[in-house]
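Following this message is one structure expressed as structure tokens.
Complex shown without one protein chain; remaining protein chains in place.
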Amino acid sequence: MAKHRVTATVNGDAVEFLCETRQTLLEVLRDELRLTGTKEGCGTGDCGACSVTVDERLVCSCLVLGVEAQGKSIQTIEGMAGDKELHPLQRKFLEHAALQCGICTPGILIAARSLLERNPDPTEGELRYWLAGNLCRCTGYHKIVEAVLDAAREMRGG
Amino acid sequence: MSTMVKYEEKELRVVGTRPLRPDGVDKVTGRARFAADYNLPGQLIGKVLRSPHAHARIKSIDTSKAKALPGVKAVVTRDDFADMPVEYALSGELTINFRDVTRNMMAREKVLYDGHPVAALAATSEWIAREAIKLIKVEYEVLPHVIDVLEAMKPGAPLLHEEQYTQDVTPKPDRPSNIAKRLAFSRGDIEAGFRQADLIIERTFNTKPVHQCYIEPQACLASYTEDGQVELWTATQGHFVFRAQCAKVLQMDVSKIRVTPTEIGGGFGGKTNIYTEPLAIALSRKSHRPVKMVMTREDVFRATGPTSGANVRIKMGCTRDGRITAAEAELNFQAGAFAGSSVGQASMCAFTRYDLDNVRVVGNDVTVNRPKVAAYRAPGAPIPVFGVESVIDEMAKKFGIDPIEFRLRNAAKEGTQTYYGPKLGRIGYIETLEKARAHPHYSAPVGPNQGRGVATGFWYSIGKETCVALNINEDGTVTLMLGTVDVAGGSRASMAMMVAEELGIDYDKVRPIIGDTSSLGFNFVTAGSRSTFASGMASVLAARQAIEKMRQRVAQIREVPLDDVIWKDGQALPAGSAAKQFAPMSLTEIAKVAGKTGGAIAGHVEINAQGAGPGFGTHIVDVEVDKQTGLIKILRYTVVQDVGKAIHPAYVEGQFQGGAVQGIGWALNEEYVYGGDGVLQNPGFLDYRVPVFSDVPFIDTVIVEVPNPNHPYGVRGCGEVPIIVPMAAIANAVENAIGIRLCEQPMSPPRVLKAIGEAAAGNLKV
Partner (left out) sequence: MSEIRYEKPKTLQAAVALLSGANGQARVLAGGTDLLIQMRSGRVEPELLVDIKGVPEMRSIVAESDGFRFGAAVTCMELIEHEEFARAWPGVTDGVKLIGSIQVKGRATVGGNLCNASPAADSVPGLIAAAAIARIIGPNGQRDVPVQDIPAGPGRTLLAKGEIVVSFLLPRRSPRSGDAYLRFTPRTEMDIAVVGAGVNLTLDKKGFCTQARLSLGAVAERALLVHDAAAALIGTPIDNAALDRLAAAASAACRPIDDKRGTKDFRIKVAGVIARRAAEIALERARRTN
């Protein structure tokens, strides 16, 4: 059987790739498009390390097939920083030491940005529940929460 | 010869501040390359066939159909690896035996746990590899298995190793046993101690095995070329130890293997042993192509190195004014499929927070049909501390003594003789207790069904072999080559800070790099809270060496005696006693002319660092218990810990918070669940329940600094103590909330509800 030929947009750039039905979007991003910033932590949608947005919807890319990306706009961590500078979330993560090993960081940044786009002023509780699908084992979550709330403050102009 | 560098108190410019970590930008942009992100042209994908049985003899392995599948380029089984004789080595904080290492990476006579590797192959794609694995036929003779540690200790239990006789027991046993080793520590006269007691409490505690759950599964990429050279990229906490182990089991020269430690997605002790690395190398050797092997999360749970589950009996006696007169512990630890659990380390940490005259600790290292255990952040210590700190709380309550006060009355301090050997040097245990007592958390009010618990922990920390190379570049910047892997904590930044401090230059002029195994001498694993301590010491010594050389150059250039040249604030200056004044030279100026004055300037140091300072911590936790469902909610958590000196306070706080939350997970919901067939039922993050964002509150941190006299900046290791305390603190909090003492971990809702029911029915003996 022939592979699927898929056209989509990734981080604003038009892309084209071939994939088998059973290849997930995560595999396509990492293995076909060589965008290794999105990580596999579990492959079953339980850890969030593979988080991306598809048409602005936060999803686990390990639970989306590559062929389902046809015509969609996908955002990964590689597209988060602007041309010249880091996104406020990225900067705040660095300032607050909100990362240690960094493997969960791309997924959490994507998830946090998705929240702030919908809810620019989340409470601590709303933030913790939104990010519950992203596991971190190094930080105990504390500094991540502080960093996101601080970034939200800055992005609101506070 | 070992190295110790004394602490000097001085004014600090860089150490103690919070600069950004050098690997940070790469990590927040997704550029940082972890092991699974590496690829080589022509690479094959390797996969492992794993045993579906907990215990079985391997009668035959038929790989012919797999070999024949188009796209399969190499297959290996036990026949491709040499048998190893018994030989011990240190690996991280545990000891390994090479005879077991080779059997753990590839089963030989028997499979000893669900997930044990039986064969491996490499193919041109992931899908072909998966299909080929299904085509390997293995004939097993399934044997009875045993997992529970007490069951495994009984004579007549299914035996894992026919040639294993309990070590260190007299008379020498005449029958093999699952008890691989028995150890004992004692001090004073335990029976006399109990006789002196006004109160004796004896309790049994049981804990289940848990996993480190680093979010990055193990992954490696190996390239074996026809001249017998190997390049290996892997997620490891110790590339030199991995090199040594691979060289041994593959019977290669150490110099022929070059291991690059990739950016690592968490380790916590679980990445201190080889798993698929030698398989990838062997497959690469056979196929003449690079081989990449990435574990699935299921593989990680089934077949890497989770912790011991354990059975622990604690018996303690005290006088009515709260002086402990006797302390006894029996620790029975699962070692997994092969001997070598952390029961020794656990034994050392059980009581060491207290100044005790009469102590007896007996430990049993017991093989059971589970994966071989590896270290997990203060390996073993949380388990007996769960018991000991619970019993201490009971004793304090019985006599109406405040729990912190009780601990203060027995606290270890400088000069306290431990029961396992050394005398304690300058420590900060009492300081952490006093700071905890003074903290607003300790006196805040609690509501109905809420309770507060306190507990304390100790970890001894290690130093060991460490090499560092510091190079002054032509423009006066500095490259610091480290050999201790930065397992997330940020240690490479801390080393750069110490070097910047020593040299008197800006932090961002020092670039720390973790070198591969070709670039430095042997470095021990990043474990035992050693990296900031040992690599820090080595970095400081290397900086001082470089300063020496720069002084010599300036003396030469300015034509003055060496003694007239001092180093201050990044430059060479005339000493106060100098006969002749001369124009100072900055580091940059010296570096510019280094080539002409004798060559590049460097400092390199190869030491065995000694003098690691023990760390102590006191935790306070508030919980609320839903008595109708058994659910425990963590309301508030405070960590107070002595770290000697916080080189980078944010990283120290990160260790406190991360370790505490791992401890909370261990206390509340994490456990390995086995079926009656010995197969692991929850090898995934759905049913192996680590804490999520919404499960925990902010973790307050208080950094105590009682400098370690044996480190130039007073550093003590800090990464391990935080995980030791939560189980006990939470158990104590639950007891204060609802009057029930929980002795089983995890304190999951079904267990809690059952205990509440039993207490209500009057069945539970309190």
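Letters A and B mark the chains in the order given here, with residues in each chain numbered from 1 onward.
Throughout what follows, contacts are C-beta pairs under 8 Å (C-beta built on N, C-alpha and C of every residue); 3 or more make two chains touch, one makes a residue touch a chain.
Every value quoted in this text rests on a predicted model; they were computed, and no experiment measured them.
When the missing chain is restored to the complex, the residue among A:10, A:33, A:58 or A:81 that touches it is A:58.
When the full complex is taken into account, the listed residue touching the unshown chain is A:44, out of A:9, A:44 or A:73.
One chain is missing from the display, and on chain A it is touched by residues 1, 4, 20-22, 24, 43-46, 48, 51, 54, 57-60, 62-65, 67-68, 111, 114-115, 129-130, 132-134. Residues of chain B in touch with the missing chain: 127-128, 131, 628-631, 668-669, 673, 681-682, 685-687, 689, 691-695, 748-750, 753-754.
Everything below uses one rule, namely that only the chains that are shown with their structure count from here on.
In this assembly, the C-alpha centroid of chain A lies 29 Å from the C-alpha centroid of chain B.
Of all the residues in chain B, the ones that touch chain A in their complex are 18, 20-21, 23-34, 36-37, 127, 212-217, 263-268, 294, 296-297, 487-490, 650-651, 653-654, 656-662, 684-686, 690-694, 696, 698-699.
Put simply, chain A touches chain B in their complex at residues 20, 22, 30, 35-44, 46-47, 49, 76-78, 80-81, 86, 90, 93-97, 99-106, 109, 125, 127-129, 131-145.
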